[in-house]
Each structure stands twice: as structure tokens, then as C-alpha cells.
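Starting off with a structure, shown below.
Only one protein chain is missing; all other protein chains are in place.
Moving on, here comes chain A:
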Amino acid sequence: MKLKLLAIVAILFSSIGYAQESRTITGTIMDPQEMPLPGAEVKVIDKNIFDVTDFDGNFTLEGVVTGDKFRVTFLGFQAQEFTVGETNDYIITLQEDAATLDEVVVVGYGTQKKADLTGSIVTVNSEEIERTPTTNVMQSLQGKVSGVQITSVGSPGDSPNVRVRGLGTYTDATNVLYVVDGALYNNIDFLNTKDIKSLNVLKDASSSAIYGVRAANGVIIIETKSGRLNQKPQFEYDGYTGIQRAQDVVKMANAEQFTTMAYESGSEADVQYILNAMQRFGRSRVNPNVPAVNTDWYEEILRDALIQSHSIGVSGGGENVAYSVGANFISQEGILDMKNEYERFNIRSKIDIDVSDRFTIGVNNVFSNATKYDPENAAWFNAYFAVPILPVMDEQNTAASPVRYANAQLLGYRHTQNPFPVMRYNENRLKIRKLLSTIDLQFDIIEDKLDIKTTYSHNFSALEERYLDLPYTLGNNQQTISGITRENNTFSNQYWDNVLTYEDTFGDHDLTLMAGTSFRDEASNEFEATGRDIAGIRLESSRYLNFADPDSFNNNVGEIGRRYYGMSYFGRLSYNYKDRYLLYGTFRADGSSKFTRDPWGYFPSVGLGWVLSEENFLSDSNFVDFLKLRASWGKLGNDNVAASAGSNTIEVITTTIGDQPRTGITSTSVFSNNTWEVIEERNFGIDVETFDNRLSLTADYYIRETQDAILPVYIPIVNRSVDRNSGTIRNQGLELSANWNGTIGDDFNFSIGANFTTLKNEATQIDDESGYIDSGSAEFRQRTMEGGPLFGFYGYERVGVYQNQAQIDADPVAVENNLVPGDLIYRDQNGDNVIDDQDRVILGSFLPDFTYGGNIAMNYKAFDFSLSFYGQGGNQILNRRRGEIIYTQDTNMDADLAINRWHGEGTSNKYPSSAGMRKAWNQRLSNFWVEDGDFFRIQNIQLGYTIEQESLPLIRVYMTAERPFSFFDYNGFTAEVPDGVDRQTYPIPSVYTVGLNVKF
């Protein structure tokens, strides 16, 4: 019934008749290189006259009259309007799309004209991301999109941390939803940058609400490249190779500084170890009071690492079929000098078939086969605290085999310290195979107005992990026996979407209605087994559990499976009146088997826009080319949290009774009964284009509130935290971006872009009697308080260091606590002349208050140059490596700490004395440990040269420097630490590559 009605309405509006002298015009449409553009659409405005250019770019419009306007559109090019004049033949050159308003933007389950958007969506095109040499496409987005914070990772093959508009959940479930050609992913490490056509970041709730319960942390819709009908095949090769090098390597205290610290510490044992080292390894010739060994552990464990990538592809299309196929190989070594590398081979194909005028079929397959060798991150930590008076190798350590690595225990230290055994005797191999397979059928029920599309996709991942422990001894009776741990995980996620779309234009009204359903079936299976004492472990061919001691499997085999279902109904309305007034609304009802209490959630959204530049009072303005105000509101859910545990859970244990193993059970007594987190967001935006569309400005302000936030409520005595819906988290911020495109003369054009983002992250309400939620360890407390940021570092504010006895005597706090010169002075926050737990404050958050980025791109004749930068400020980092001194006091420290320690009046007002570092007073969490994380970085510099000659294919050679320079004060390798706690963060290397691109 409904369909019929729609059809009648459609017919009414589309066949408004008229009688005037009509004629036929023809034309050719070309790109700026004067190549014909097949498949471009040509439509007479307000009339049902329409054509698509043929293989040679020709079109014909019948029945037009002089004065008619027609519009030429082609994806990737600026649409243009022409008025039918005297001539009957038109040669039209389309300009490539820079940032045009007729650009079509991908939205959830459909597309929309950019000019019609009421929400906040940013599109990043392929050329912007291709400059970054990386295995993970998200890395290349860093600094490019305001409101999206990317924290880099250093280890090859790992995915960077991505946050859209702050941190709205306390749980680990902070994953952005990636929609790759319609299939849903939490991780897109299997995609090759070259295969991506565009990334569309749906930032506000109104844009992403159509994805309902999965959209809480933002949605990024990714389209892979496809071919076009009637397109000549185009081949492309793109490859680069280069090296990666650690930057800003932390300078550690050398043997002399370390010895000084040990003598000043007041610990006899520490002095003894120095003497032991001199006895074992001799005395330094320069300073005979220092051991002869002076190891720079970071230098020892670092290396220059290679990276290379090669992609080939071809795309094109005939009358009925368009295709795009390609393959990519990428390999990257890690800068940690062990078996630490990533290698991925991808093949993909995307084929679109016009079965009939109304019926199309699309198939899309991406298969990715990767092998990753994970680093032993403990090596970073060991290298920090390993003493510099220990060499890598110690020929006297004859008990160490197969390699005579030095062992710090032989000098008296508690730990073996040397990072090399963990690096050499461990191998962590992950084979990651992922398949995305999609088929969609689309049928036009009413041509150009009503269509139905059904899509089935299956993404299947198999993760085969093998962790190898090679046997070794290290002297001092340190022995590790061989072992293999296997973890096999499979993930099988199926999605079935059905979408009905109705589009129509009548008079000044433009309407799109969409309704759909989505069914999700997400299943996983994990199998794990550990075997020890492997026969022939040195040979790759014996590295199977079959060669393990069968007894060693006891208690070492496990399997678990999970399966969650989801069912959703959704709809979207977008309406525009005279291109001036815009209305947008979506609704989604989501059901999830995860929530036993109430499986259904409802997520509405609405958006409004007003294009002022279309109004009479502005339409004649020469200055303002485009001006739009936007406002939107929407609700999202987060089901990516632990499923409810509806009752007590039990665990089977084995213990010793009468020298026999006996099994029994233990059970937990706390349980949660959770429902999803609900995110409500308001967004206000403005878009301006001016200076003949050369300058475009966009500003957005948002308030994003997570209600029913799941917080781990600590239950004292039980000493367990239970996840409960018990708080409200708010993120708000301003996002600005500006772009300028300019041309000077014929040969030189340039663009400049900049963006700036602020973020205020706050827990506005906590439904716990205490009013706060603690996290971190008791020694390194992070507290989420009402009115404060999530996971704020919570401790004392250091105001300086006691310099002399007079200062001590004058301060009752110092006297009370038996302090001495060289101890830290803390601020007495409440002014009660006592320093106690009530003087603790939030010292800061790991989330930056602001981030900014920018880029400059220039073309001069055959040269092209681009530079981008990125920075952030206002975030804090817990220097957890330094904090390790709380647990083990006799180890090494960085040179900054050793040199700038207090060692006499006036020597430091920042760090305590060597002896002071061992005192509980100074070990309290304070901003001695918590440092500013501000940084500024030159993100990417690229210089290219294009060779364009008739006889040759189009060749471009380029050089790239990725992250060549960083500027920060933090005492670590990098100020990019995903959760702000820097214990063993893998350093982010700089990358220098040369590349070649060939098209024909």
C-alpha cells in the first residue's frame, strides 16, 4: 500500500508536462588532462531529461529549450551547471574535486550531498593518507581530522589508538567502529592504504546514530576503491622502501653517574655491588673508582629497521561490469633488536555487475595474510633499569648457555636485569588471516526513486599465535626450560543488512527516506595450550606441541567460545527545501543478546541546517560563497562492554591435599547486571566558503554525554571492582578547521590547511557514596572524581626540594616527618600545616586539552611538496619507569634524573637526592613522577617529482620523511603514550623512505 502511494506521488511530480519549442543538444565531457570522462551524469534541472556519457565522454539531451539549465556531475569532480544557449554542441571540462559542496559524502547505509549535511562528517581522501608509510591506515590520519586523536604505536603491525571526541567510556571498549564496505570491524589492520578510496569520519551522534549500539566511540566508514563502467583499464604500481630509526632515545645514567648515585644513596649493599662489578670487570682507566663496564642499554637493544611496500592494481570497466583488483605486500621490521617484524600480503577484488537496467550485483573480497612477530616489551623496561656496570656478555659467566649473557645477580642484584635473554630466547609469532567477503544485490523498484539493497557480509579472522620459550641458563642457577604456548582464535562475524531507499525531488523539495534491518551474528572461539620441555626446540620443524612432555599439559589446555546476536531496525529521513532548509533524522532500535535485563535500546537523532548563502539577502554576496549553520542531537549506545554476569561465576581449581592434586571450586560473589551505556550528543556547526571557494572554514562545538556509564565500583573488603552503570561522563570541545587553495601563475598552486581541537573530559556524576572511582595501583593512583577528568593522576603537588637545614627547621611539616635537605616539599592544599592524604589533588589527565595539526602542499611544474605537523598539549604522563624505584631501589635511572638530582644546596628544586629517592615520603605519587606530555612534531615531509611523457607511463618518484622531528620535554622516548602510563612503551620511530609510482 505504502509503496503504491509513493509510486503515485513520484509519478505526479516527475511528469509535470509543458509545451515549448524543444531541440536536441550534444556534448563531450573531459577531465583537465582532456581525457574523455565516460559515465558522467548530465541532467536537465527540473526536467526529466537525463543522460550518461558514453565511452568517449559524449552525451545527448533531447527536448531541451534555450534557457534550460543542465547539471553535470561525476564523482571526484566538481559538478557544474550550464545554461542551454544558442549552440547545440558543448565541450565541457570538469575540474577535479578539491572540496566542493556537491561532493557526495558516505553516510550510514547510503550517501548524502555534502551541502546537505547537518551533522559533523569529515572525509579524508586517498591521496591524503597515501603519504604516510605505515602498515595501518589509521596511523595516516594523525593530525588530519579535528576531533580525532590518534596515538601512534611503534611496534610493527600494531594498531594505533584512535579516539573520536574524547573518552566517553571508562571501560576498555573504546574501539571506534569501522564500516568497511558495509561490514563492521573493530580493527582494520588488514587493509592496505592503497586500496582505500575514502575514509569518512562520522563525528557527531546525529551522523553515527544510524549505527546505534555500535557507534558510541565514533564511526569511520571506509570505502575501498572500485572500478567504473566504461573505463579503460588503468594499471598502477606504487612502492616505497626505507628505514626506521628511533628518535629522542632516552639518555641513561652512565657508569660514573650511576656509581655516584649508589654512593650517595646511603645503602651499603649498593656500594658493595659497585665493588663487585669492579672486581669482576675491572676498573675504568679514566676514573678508577668506577667499574670498567659502561653499557648504554638502549643503544644495545635498538637497531635501524627496514620498511617496504609494493602495491599493484588495475581498475576499469566495460558496459556492464566494473572491476578493481589489486595486491599488496608490506613488510616492516621493529626497531627492537630481536625477531620483531610484520609482513602482510593482501589480495582484493571488487566487482560490480549491472545484471539488468534495474538489477545490480556487487561482490567484494579482501583477503589479508599477515605474520607478526611481537616484541618483548619487557626489554624496554629492563633496559631502563639494568645497571650500566653490567655488560651484555660476560665470558666469566660459564654457567650461562647457550650464550654467555651477563647476569646482574652475580653482582648481587635481585633481578638478572640483562634484557637480552628475553629478547633472544623468546619468539612471539602471530599469524593473522582475515577475510572480508561481501555480496550485495540491489534492485530498483521504481527507477531512480525506490530501490532495495540486501547485503550479506562475512568477516572471518583466524589468529594463530605461537609463543616460544627457548631453553637457557643464565648462571646463578637461573634456568628456563623450553616451552610453547599456542593460542588459536577464530572470529566469525556475519552481517545481513536490508535497506530500502526512496529518493525524490518535487518542486523545491528534496526528500530521501530509508528504512532497513540489520542482523548480526558474532561468534568467536579461543583455544589455548602450553607444553614444556620440547624435544628438539632449536629446530623450526619441532616447534609443535606434539614434541612437548605430555605431562606438561596438565592444567595447561583451555578453550572457550562466545556468540552474540544482534537485531536492528533503522530508518533515515533527509529533507531539503530549496537547498536552504535542511532536516535530517534517524532512528534505530537495537537488540543485543548481551544484555539480559533489557536487550532493546532505542537511538533517535535529528539534525537541522540552514544554508544562509541561498537566502536572498546573501545570495548576491560576492564575499560569501557558502554559509551554513547546523545543529544536531542524537543518542548512541555502547554494547561493547562486558556482558552481564547474571549470577555468581565459579572457577575450577587444583590444590594439594595430602601430597595429591585435588580439584575443587572457588566462586566469586559479586555480579553485575548491566545495560548499555547511552551517549547523548549535541553538535553545533558552521561551514563557510569564501574567496571564490578558495577558503573554507568549518567549526563545530559539541557536548557529548555518556549516561549510565559503566564504572568499576570498588567494593572494599571484597577487594573487587564490579562494573555497574553508575555515572555520567561528559566530553565537550571545539573543532576548527580551515583550508586555503591557491594558484600563482600557471605552474604553481598550493593548499594550506590547519585544524585545532579542544577537549574537556569530565565525570559529571558518579553514583557511588565515595563520589570517586579509583584505578591504577595503590602506589600510582588514578582517580575519577566528580568534576574531574577520567583516570586523573591523583597525588601530591610538589612545590620544590628542601635545600638546607634552616628550611627544614622552619617548616613544621618537615620536622614532623623527619625530613632532611634533598626531600620534596609538597603543597599543603588545605592549609592545615600537615601533609597527609587530604592534600592529594588531581595532577592532570592523560587526555590532551587541545590538539592541532596542519599541512602545506605545493605543486610547481613537475615538483610537488607537502609538509604536515601535529601537536598536542595539556596532557600528563606518568613516568612509570622512574616510579619503579618504589619497588626496586638499586637499579639504574635516566641521566636527567641522575644529573639533576638534589646533591647539595641549590643543585635542584625538582628532584630529590639519591637517598631521598628511596624514602617513602618522596615516593608518594606527585608531579615528581607525573610530567607534562605536550609535544609538537613535524609529522610528514614529502617531495615528489612527476615525469609525464607521451612515450612513457606516468611516473612519480618521491621521498618521504615521516615524523622526522619531535619537540617535547617529557623524559621518555615519546610523549605519545596511549593510556598515559609509560612503563614499557615501544618508541615511535622516524621513517625515511623513497618511493615510486607508475600509472599506465
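Keep in mind that, in the parts below, contacts are C-beta pairs under 8 Å (C-beta built on N, C-alpha and C of every residue); 3 or more make two chains touch, one makes a residue touch a chain; residues count from 1.
In this text, contacts and distances are computed from a predicted model.
**Q** Which of "Carbohydrate ABC transporter permease", "Starch-binding associating with outer membrane", "Acyl-CoA desaturase" or "3-methyl-2-oxobutanoate dehydrogenase (2-methylpropanoyl-transferring)" is the UniProt protein name of the chain not shown?
**A** Going by UniProt, the chain not displayed is called "Starch-binding associating with outer membrane".
**Q** Kindly state which of the options A:551, A:620, A:746 or A:950 is in contact with the chain not pictured.
**A** The one listed residue touching the chain not shown is A:551.
**Q** Decide which residue listed in A:24, A:66, A:272 or A:829 touches the omitted chain of the complex.
**A** Only one of A:24, A:66, A:272 or A:829 touches the chain omitted from view, namely A:272.
**Q** Thinking of the whole complex, not just what is shown, which of A:93, A:254 or A:498 touches the missing chain?
**A** From the options A:93, A:254 or A:498, the contact with the absent chain belongs to A:498.
**Q** Taking the entire complex into account, which one of A:111, A:308 or A:409 touches the absent chain?
**A** Missing-chain contact among the listed residues: A:409.
**Q** Just one of A:140, A:192 or A:473 touches the chain that is missing; which is it?
**A** Considering the complete complex, A:473 is the one touching the chain left out.
**Q** State which residues belonging to chain A touch the missing partner chain.
**A** Spelled out for chain A, the touching residues are 3-4, 265, 267-270, 272-273, 276, 409, 412, 414, 443, 445-446, 452, 473, 476-479, 481, 498, 517, 519, 521, 530, 532-533, 549, 551-556, 560-563, 565-567, 591-593, 596, 599, 643, 645-651, 653-670, 714-720, 769-770, 774, 777-779, 781, 837-838, 886-890, 918-920, 923-924.
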